[in-house]
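Left out: one protein chain. Kept in place: all the others.
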Amino acid sequence: MQKDELLITASLARLELREDEIDRLDEAVSSMIEYFTVMDEIDVDDLEPTTHAFVRDNRTRDDLFSGDSSMPDRLIENSPEREDRFIVVPNVI
Amino acid sequence: MSWNTICGSRENADKYRAYIGEWENRIHSMLEYRVEHCEQGENRISGSLLSGMPFAAKDNIAVRDFKLTCGSRMLENLVSPYDATAVKRLKEAGCIPVAKTNMDEFGMGSSTDNSALLVTNNPWDTDRVTGGSSGGSAAAVAAGLVPFALGSDTGGSVRQPASFCGVYGLKPTYGAVSRFGLVSYASSLDVIGIMSRDISIIENVFNAVKGQDLNDQTSIEYRDSDSLSLAEKPVFSVLKNPEGLSLEVDEAYRNAAALLREKGYEVREIELPVLDYVVPAYYTIATAEASANLARYNGVRYGYRSSKGETPSELMKKTRDEGFGDEVKLRILLGTYVLRSGFQDRYYVKAQKIRTRIMNELDDVFRTSDLIMLPSFPVPAFRHGDESMSQYQQKVADKFTVTANLAGIPALSFPAGNYNSLPVGLQFFAPRYGEKMLLDAARIFENDYPVMNPQGFKTAEEIIG
Partner (left out) sequence: MFDTYIGLEIHIQLITDTKIFCSCRNSFGDPPNTNICPVCMGYPGVLPVLNKEAVRKSYIMCRALNCHLNEKAVFDRKNYFYPDLPKNYQITQFEYPFGINGYFENELDGELKRIRIHEAHLEEDAGKMIHEGLSSYCDYNRTGTPLLEIVTEPDFRTGEEVEAFLQNFRRTVRYLGVCDGNMEEGSMRCDANISINFPGKGLGRKVEIKNLNSSRNVKLALQYEQKRQWKMLKNNEFIIQETRLWDDEKKRTESMRSKEDANDYRYFPEPDLPPYFPDAEFLDSIEKAQVELPVARKNRFISEYTLTPDYAEFLTEERDRADFYESACTNGCDSQSAASWLKGDTAKALNVRKKSINETFLTVERFTELLKLLEEGRINNPTAKKVLEIIIDEDKSAEEVVAENGWEQLDNSEELEAFVDKVLSENGKALEQIKSGDMKPVGFLIGQVMKLSGGKADPKKVKEIITGRI
């Protein structure tokens, strides 16, 4: 894999790789991608991909409110930075 | 079962705490333990065999007011605001959560050495790993710290550590146990599993946690009538030419097959050509799903946040760089890569088709045999830092376990004797809804391969005695 492909991938994944990590991960990722090419050998063109579990019936939930009234506050308290009831991040410029 | 009485008095709880403490100094299987929870024993449920029983849960399973670190710096200080459905059902049956166990970060690894928070040692030899990713659960069970523990199995993470530590490890049918509260690694493969030294406890726990859950729309209804039972004279399939096994595992595998024949069972030799492709297919699918599942850890709403970063994008990148370990980053990168436009068909879609092929091949085998017996892992517990077991080698070695996850079928790893003072485990595969078959098949070997005790092990009676 080309290093710039790794960097594009890292950027899509929001991973900022430090210099020392780039080489290490580049090697590890490349050897796995290389390994994945084994899949080229098997002919499965006539098969449908399996993407889901075996649930066949439609699964939906009734449109009914339920909730624990203390939950919102507990969740807000877990945020690294907050002001009043807002969760704060640096400004999106 | 005196595990039911260990909770309920201050005195017993103190002895129990001391026993855990002794072991923990050597094996570090738990990220958090709180024995005071079982002092009162107020959870007694009459008629429940599990009533009053303490248990541990892997630290990627939500237990309200316990931590939920997933073995990651990213969530080191997160306390779960809710209970996983499996945990809730166990509490309703009278079980008492006492510990959260160590694991490879976000379930990614086969040694538990990928935990960012703690190094766990094998109770049989503290120089060795416990396996992973549910290594803490396996070690705690093997050392007798809890009668059972919950783990999670995405590609073998319950069965492989169970085999390394000499205990039983059940990976249920996909969807048989709700994933609600199990931190997702690969959603279409993940399932909560159970580890114990006692087949009946696994059976009782499975019956308590199984079945459809409104909070998990991939969970399945699991009525008694759905459960498959073992034929009187079940037919077993074994691999004709298992490749890449260590001497110990190879011997254990042959011995077990011979023993089955000796007992009068039919053992057929089969080939599973698709085994050559299961590992790349597994890592393609698992990392693809993981790349999305782990996107939520970005330092905004909870968990670790980098002190650097002037824009949200920078903040996220720095947070994720500082908060994730190498193996996690590797898998996120892989998963992101295989989903990128232009690469998706070659990797992700192809892997999903191979998955279909695996199901078809296994269906064919199950047409003529009831169970498949396979090694759990090609080697017994290896040493910390063993260079012959690089991260890459560990992945390649997952081929016997990942197959069950890709097919969504249940599997059980059982102890198959100790070789050179280390436990070796083998596993059975059954068709979907075959948990009862697996447990009954394990009972066939129960007397030949009893669960062994590592040095320093005490039974519940001995702990409080």
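Labels A and B are assigned to the chains in the order they are written; within every chain, residues are numbered from 1.
As a convention for this text, a residue touches a chain if its C-beta (ideal position, glycine included) is under 8 Å from a C-beta of that chain, and two chains touch if they have at least 3 such contacts.
Computed from a predicted structure; not experimentally measured.
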Contacting the left-out chain in the complete assembly, out of B:C70, B:I199, B:A407 or B:I463: B:C70
From B:E39, B:D104, B:E248 or B:E289, residue that would touch the chain that is not displayed: B:E289
Selected residue (touches chain absent from view) among B:V300, B:I358, B:L371 or B:L438: B:V300
Residue of B:H28, B:R128, B:R159 or B:R179 touching the missing chain in the full complex: B:R179
Residues belonging to subunit A that touch the chain removed from view: 11-12, 14, 51-53, 55-56, 58-68, 71-72, 75-76, 83-92
Sites on subunit B contacted by the missing partner chain, in the whole complex: 60-62, 68, 70, 75, 78, 80-82, 84, 179-184, 186-188, 214-218, 288-289, 291-292, 295-298, 300-302, 312-313, 316, 336, 339-341, 344, 348
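By definition in this document, only the chains that are shown with their structure count from here on.
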For subunit A paired with subunit B, centre-to-centre distance based on mean C-alpha positions, whole Å: 22
Subunit A-facing residues of subunit B, complex: 78-79, 81, 174-175, 188, 214, 217-218, 220, 274, 276-277, 279-281, 283-284, 291, 295, 298-305, 309-318, 320-321, 324, 326, 329-330, 332-334, 336-338, 340, 346-347, 349-357, 359-360, 391-392, 395-396, 408, 432
Partner subunit B, residues of subunit A touching it in the complex: 1, 5-6, 8-10, 12-18, 21, 24-25, 28-29, 31-33, 35-36, 38-42, 44-45, 47-55, 59, 61, 71, 74-75, 78-81, 87, 89-93
